[in-house]
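I'd like to ask you about the structure that follows.
Only one protein chain is missing from this complex, and each of the others stays in its spot.
Chain lettering (A, B and C) follows the sequence in which the chains are written, and residue indices restart at 1 in each chain.
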Amino acid sequence: MRLAQRSQPLWLAHVLHRLSGLGLALFLPLHFYVLGMAMSQPERLDGFLHWSEAPMVKLAEFGLVFLLAVHLFGGLRLLVLEFLPWPAPHKTLAAGAVAGAALVSGLFLLNAV
Amino acid sequence: MQLDRHDTDILILGSGGAGLFAALHALQSAPQGTKVTLAVKGLIGKCGCTRMVQGGYNVSLGPGDSVERHFMDTIHGGKWLPDQDMAWKLCQLAPERVRELENEIGCFFDRNPDGTLHHKAFAGQTADRTVHKGDLTGIEIINRLMEQVLRRPVERMQEHRAVGLIPTRDGAALAGVLMIDMRTGGFRFVRAKAVIMCTGGGPTMYKYHTPSGDKTMDGLAMALRAGLPLRDMEMVQFHPTGLLAGAHTRMTGTVLEEGLRGAGGQLLNHAGQRFMFDYDAKGERATRDVVSRGIYAEMRKANDPEQEGVFISMAHLGPENVAQKFKGMVKRCADCGFDLAGGKVEVVPTAHYFMGGVVVDPDTRTAMEGLYVAGEDAGGAHGSNRLGGNGVANSTVFGGVAGDTVGAEIGKLSLRDPDDAILQAELARACHPFGQTPGHVQTLRNHLQEAMWDHVGVMRTQTGLTRGVAQVADLKAELMHCGVEDGSRAFNLTWHDWLNMASLCEVSDVIARAALARENSRGAHYREDFPDPGSLDSSFFTVARKDGDTVNVTHEAVRFTIVSPGETVLPEGEPETLVG
Amino acid sequence: MPASGPTLSVAVHRGTSDGSTLRVDHFTVPAHDSQTVLDVVTWIQQNADATLTYRFACRVGMCGSCAMTVNGVARWTCRTHVSKVIRDGRLEIGPLRNLPVIKDLAVDMDPFFDKWAAAGGSHAPTATRYDPVVDIDPQAPERVAANAGIECINCSVCYASCDTVAGNPAYLGPAALNRAWTLVNDLKHADTKGVLDVVSGSGGCHNCHSIGSCTALCPNELDPLSSIAGLKRATTRRAFRGR
Partner (left out) sequence: MLTLRLYLAQRISAMLMVPFVIVHLIAMIYAIQGGLSAAEILGRTQGSAFWFAFYGLFVVAAAVHGAIGLRVIAAEWLRLARGLDLLMWAAGALFLGLGARAVLAVTL
């Protein structure tokens, strides 16, 4: 049976947060690895950064900032929920977090293009 | 046939207020190492009626109230028929039990703004003495009790249905209980040094009824077959306002709370007119039995198949106000499609509580060694009528008493061997439907419920009751030819429907016969052909016993051991009532 | 039984947890105005398939024994009007998730109650039946917090709806933790420390990801999500106070 309870906003917020966290955790080693090149082979780092002009890489980069923004606001939402004894309107909080994340990544996208 | 055998020291049947308190008190008062087993037809704490208690618990802890006052109200409410020693014990121990619930079990009873216990008013009482947790008091009491039991070393037999009390060969004592493990469909015979029966009666043989679906008079049917005397069996309490939503829904019959009438709710007949003032000066605020009879009379007058019941209307009190004050009720009605706050809801009297039961002494002992009975299964404490709030007091007080009594006596009791012939007969009885061609059990149940409602219900006559007895006998015979498919017996609800129906038929017969035997009108029992209450001084109660294949009903005089009609135990100068 | 008049098309999940006999049966059930999902199931057992197993007791939303999965959502079936959940004339009814199935629509609720007990879920007395009932200010913040969560009917709807329970069998789950929170706020409770200890353990409140299906679906409108957040705060505060 399809689990229809999963269409409630807080469930979506949770999954979004988890996927963004997972994405970040997988990307992070790669990011570090690339930056680490600055020490041993700066020219390869530059080479890499040149690619970043390519649309594909731009998209990926945008994706990462998006993930970070989504995860940041989702995380802030959770921290507020857990540590400030606010009453029930959690859904508003979730919506706010999504809006914030959209704003930041939108800004980034505008800047990037 | 496969029969699993099992031994224990103390076996408790049922997990309502009586069963759970029996378990806790047995553990407290029996010697270390005594094995306590709790067997129940449903899940522990999740079945039975104690959980459904809404109004609350009567206890004389309020300002100015006293055990004496609570006792006198109970005697007056029961129209001088209660066993006075039991009624006294009920009122006397209720304060201790409420303190135990609050202090040891952890209940959250509602408080006044100054922090003291809140006592609300309940009909027919001369003091505000009903403690409660909102209007879901039963959930609070049973959840807290259940938690205490779950964390203690109690052997659990959930979804185990007791089907027969099996005596020893000489018949003097109880050897054990035959049960069906409902989940596997297998039989299990449990020997015990002592059995505390708390299966909670339950008048669900009426077309409209309030109790939990698992309650079908199994305990009283078993006691009857075991030859035990049953008293006050004609006394069925009807609640005036049960929801009427059609025969196809289990919602039908469920209670719309008393407080609706208390707050000013109006009852309207088929013509849309108020009628209760034709029957009583207090109108809708009259006592349960009076209002039930008023509604029943109006229904009979109209005799309208399109609209069986009458309407309760609250809208004149302001829908928002009603929705706020009776939040739970309004939501419950809304869930099944009715607008209680703004519209009208069809209601009908509904069988609510069974005053009759096994004859016990005030310490819950029965005529059979090793068998103790407490709660709604036991007769005597309420006489002909139960005060609202005395039901849960009765089950918790006497459940605890049973646990204490058994705990103290268990050392002198031992395991006994059953009469194998009776054991085999009970096994055969339970398996009977598998030998017949499958039929439709529910149709028979519907017919039984119609017959009891029409002939052995709110208002009774000799002709009607006689017809009732005959119809019940016919249905019993039909049931014996109505089979159940013998596929898998594991969790086979239809088999249990059949067994439920068998218990209900047996007890329905006794109710009708006891009602025939009482040729006057007291409390819940109303005879149109004998509307007079009879002389109070020569009050009697009925005692029914199985004798071969029939049931004999005799009269026994009420013993006024504490107070006689016309007297009171209230100290001189005490006002008649504390409520204004 | 042939049905005249409007009907519902009902799919019912059958079988036991061991999976050997899992199947879905289809029934056509007469539709009525006031009809709950429990009534639909009852009709099937009484008129179409006498072997169908389900559980109920009170039939008015007080005992919490009738919960099932209805069109993908866990619900108390005795208080769920068909019109509220029906989709295109169809109902799909299965047992609750996250609990072993005994047969058809009846699940084994023992794991749920074992966790209730494991979360410290019972009162530890500070007084006896021979002491007076203590005064408690109904407006005291603790009492208000406890009252908000106390009226749980242990129906398991929240437990069945929680994805954390599904993924993490050791997790105590929303109902047990909600009860623990009421105990932390129970001014008469003797063992607050014990409760905070067990909810800090490996199956404890810190596993909750605030998914909130519990609060969204509790038929009694309780808010386990917030209760659990309360436990998280209380345990965190205690950790920093170094006790």
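Here is the rule we use: a contact is a pair of C-beta atoms (placed from the backbone, for glycine too) under 8 Å apart; a residue touches a chain by one contact, two chains touch by 3 or more.
Just so you know, these numbers come straight off a predicted model, no measurement behind them.
Here the chain not displayed is in touch, across the complete complex, with A, C.
Shown as candidates are C:Asn47, C:Asn147 or C:Ser200; the residue that touches the absent chain is C:Ser200. Across the interface with the omitted chain, chain C contributes residues 163-164, 167-168, 170, 200-202, 204, 206-207, 232, 235-236, 239. Looking at chain A, the residues touching the absent chain are 18, 21-22, 24-25, 28-29, 31-33, 35-40, 42-43, 45-46, 49, 52-53, 65, 68-69, 72, 75-76, 79, 82, 104, 107-108, 111-112.
Just so we're on the same page, only the chains that are shown with their structure count from here on.
If each chain is reduced to the centroid of its CA atoms, chain B and chain C end up 27 Å from each other.
Separating the CA-averaged centres of chain A and chain B is a span of 61 Å.
Counting partner chains per residue, chain B has no residue touching two or more of them.
Of all residues in chain A, none touches 2 or more other chains.
On the side of chain C, the complex with chain A involves touching residues 13, 69, 71-74, 92, 94, 97, 161, 163, 209-213, 215-217, 223, 225-226, 229-230, 232-233, 236. For chain B in complex with chain C, the touching residues are 42-44, 46-48, 51-52, 61, 96-100, 102-106, 108-117, 133-134, 136, 138-140, 143-144, 147-148, 150-151, 158, 183, 212-214, 245-246, 248-251, 254-255, 332, 335-338, 438, 440-442, 484-485, 487-488, 490-494, 497.
Those residues of chain C whose C-beta lies close enough to touch chain B in the complex are 30, 32-36, 38-39, 42-43, 45-47, 50-65, 78-81, 83, 102-104, 106, 109-110, 113, 116-117, 121-139, 143, 146-147, 150-154, 179, 186, 188-189.
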